[in-house]
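Just dropping this structure here.
Excluded from the complex is one protein chain; the other protein chains are retained at their positions.
Up next is chain A:
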Amino acid sequence: MNSSRCAACKHLRRRCPSDCIFAPYFPSNNPRRFAYVHKIFGASNVGKILQDLPVSYRGEAANTLCYEAYCRIKDPVYGCAGIVDQLNEQLKVAEYQLATIKAAITTTLQPSYLLDQSLHML
């Protein structure tokens, strides 16, 4: 009788074997993690993704799957792709702002600009 089932096996209402693929990444004290990935990806798909990876990468993969699932539950239309879009937009804005300021610096530093300013003061 295994009294310390992982969150996945508890959710799936099954025994948690000693070599359970989910156990290291979905501990019983955080049932939400598995609930999210199960809702979006399905236990079977998550298991396949983890099994296809070397053990050293599985923790990170589980984390990113959780994050993606969480984003999808929060935003069922755009999920993580929505965040990528927002960041791309911010990147464009920041690039434009930087180019504008650099142009302003270049203009301000040009001797002709300084001369214009001086003449304007006379």
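Everything that follows uses one rule, which is that a contact is a pair of C-beta atoms (placed from the backbone, for glycine too) under 8 Å apart; a residue touches a chain by one contact, two chains touch by 3 or more; residues count from 1.
Convention: contacts and distances are computed from a predicted model.
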Complex member absent from the view - protein name from UniProt, among "AP-5 complex subunit beta-1", "LOB domain-containing protein 12", "pyruvate dehydrogenase (acetyl-transferring)" or "Glutaredoxin-related protein 5, mitochondrial": "LOB domain-containing protein 12"
Touch residues of chain A, complete complex, unshown partner: 25, 27, 30, 32-33, 36, 39-42, 44-45, 49, 52-53, 57, 59-61, 63-68, 70-72, 74, 76-84, 86-88, 90-91, 94-95, 97-98, 100-102, 104-105, 108-109, 114, 117-118, 120-122
